[in-house]
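Just one protein chain is left out here, and the rest sit where they should.
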Amino acid sequence: FKYIARSCKEILDNHSEREDGIYYLTTANGMKYQTFCDMNTAGGGWTLVASVHENSIYGRCTVGDRWSSQQGNNPNLPDGDGNWSNRNTFGLVESATSDDYKNPGYYDIAAKDVSVWHVPNNFPMEHWNLAAILRYHTENNFLRLYGGNLFNLFKQFPVRYNIGSCSNRGPAIPIVYDHGNRESTRNLYGPKSRNEFDPGFITFRAINNERGAMAICSGVKPRGCNSEHYCIGGGGYFHPDQCGYFPSFDWDRLGREQGWSASKEMTESAVLLFYR
Amino acid sequence: FKYIARSCKEILDNHSEREDGIYYLTTANGMKYQTFCDMNTAGGGWTLVASVHENSIYGRCTVGDRWSSQQGNNPNLPDGDGNWSNRNTFGLVESATSDDYKNPGYYDIAAKDVSVWHVPNNFPMEHWNLAAILRYHTENNFLRLYGGNLFNLFKQFPVRYNIGSCSNRGPAIPIVYDHGNRESTRNLYGPKSRNEFDPGFITFRAINNERGAMAICSGVKPRGCNSEHYCIGGGGYFHPDQCGYFPSFDWDRLGREQGWSASKEMTESAVLLFYR
Partner (left out) sequence: FKYIARSCKEILDNHSEREDGIYYLTTANGMKYQTFCDMNTAGGGWTLVASVHENSIYGRCTVGDRWSSQQGNNPNLPDGDGNWSNRNTFGLVESATSDDYKNPGYYDIAAKDVSVWHVPNNFPMEHWNLAAILRYHTENNFLRLYGGNLFNLFKQFPVRYNIGSCSNRGPAIPIVYDHGNRESTRNLYGPKSRNEFDPGFITFRAINNERGAMAICSGVKPRGCNSEHYCIGGGGYFHPDQCGYFPSFDWDRLGREQGWSASKEMTESAVLLFYR
């Protein structure tokens, strides 16, 4: 263990490391883990804490859907697996584009901003940055208002079925693009969805017409209530055909960018979440 | 790796560490892992080796029920997942109150006694001790008679459906309370259950009327054969409505302490298992 740091930001600040790659981190309690540090984007110091990966949109709310429910689409399990606001962890850093990933940094790091990379499934770590179809970050320190990380933010805004109506949405934070722009963001989602959101934001805890809760609307701020077509993650219950990470990205036709359906690029990419 | 120790007891004895927290341990074969050491209770030296956690009593014998069966309630799988007596491991120490946990110490450590903490779900490690609703330990060195750990004990007393009848119960060991007492133990279970057990013990491998096997009756010694209401863990088959970790803690009404139903405090706490 070369350093004893709680985040990539600490390694950057205290040891002037500027190389992207895998570093050891520790939690406050002394639990060690390895993750990827982005030491260059917008000043660097970004810690990869999680990824949301859907290997197949056909396996809805079954084994492997750790960011919604592995126990079926069940109104008796409104929180689903509850991983947006608990201390469970899973996966390893090198598998972050091949499977779900969540490390202890997700709940342990005290951060100010997030960065998000959409990386095509199964790309190896050394190519994540260049392969990403969308990369952006926030820079207004919004996490300070919500407990310093998504673990605490989602305690305030539970990703839970029937917790409220569409108007009880969580914060929508403006973003700065590192790769892509508002127009390219729009085009990653379905034609009908484009009428219902504003690009240039990341939104937390959206709720749809059917009172299903979604965790993250990446790149957009919803104006309407059909957020199952452009938001990811979720509680344990959705409209019967919509459970999963990308609850209804394939409403019209899978990956064909028709109607409400998102693009193939989007549905076949993992969503990597960083803190700084 | 500060020390090369097989257990928290070794760290206490050889290095006089008295601080509760996370330490590195190693198996006989040299596999390293981190876990929590309780260095203070009754002389200290207790190694956390496992936790039994039920996030929802609605998800019975489905994904996540590693201490009974993740493959359904199936008489063809009498051992269920078999984790009480195999070398599989899962989870990380900081998640021990948010998910099931089992580390290599479970099968690797040669111990004499057990300690058990019932900690409300999702409490962070630094508060486990004070938050626990029940804490106790054994002190008669009983594990020496059963191979030095639960892995070996449960090889002698398999947690398997149809292995025997209610009278083929495993050992019931007297306990010393560290937090709580016989009366508070009684009250954690349902009113009807209280007529059927004696508090002040920990019992291993109970069998109920329907020949279902349970691993641990925490705090109590059964006198009757309805142990599904106050014992946890299990083989792969139970009466259809009773599969799961807490096979039938909600028989009458979930968490309302009515009839056979256990208290909300009990059903919403993780059961942490320590060796010394």
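Letters A and B name the chains as they come in the text, with residue numbers starting at 1 for each one.
Just so it is clear, a contact is a pair of C-beta atoms (placed from the backbone, for glycine too) under 8 Å apart; a residue touches a chain by one contact, two chains touch by 3 or more.
Since this is a predicted model, take the numbers as computed values, not measurements.
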**Request:** Among B:Asn88, B:Asn141 or B:Asn181, choose the residue that contacts the chain missing from this document, as touch is defined above.
**Result:** B:Asn88
**Message:** Tell me which of A:Asn14, A:Gln34 or A:Asn141 is the one touching the absent chain.
**Reply:** A:Gln34
**Request:** List the residues of chain B that touch the chain left out of this view.
**Result:** 27, 29-32, 63, 70-72, 74, 76-77, 81-82, 86-89, 104
**Item:** Touch residues of chain A, complete complex, unshown partner
**Value:** 21-22, 34, 55-56, 58-59, 62-64, 91-95, 97-99, 122, 124-126
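In this section, only the chains that are shown with their structure count from here on.
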**Fill in**
Between the Cα centroids of chain A and chain B the separation in whole angstrom comes to 34
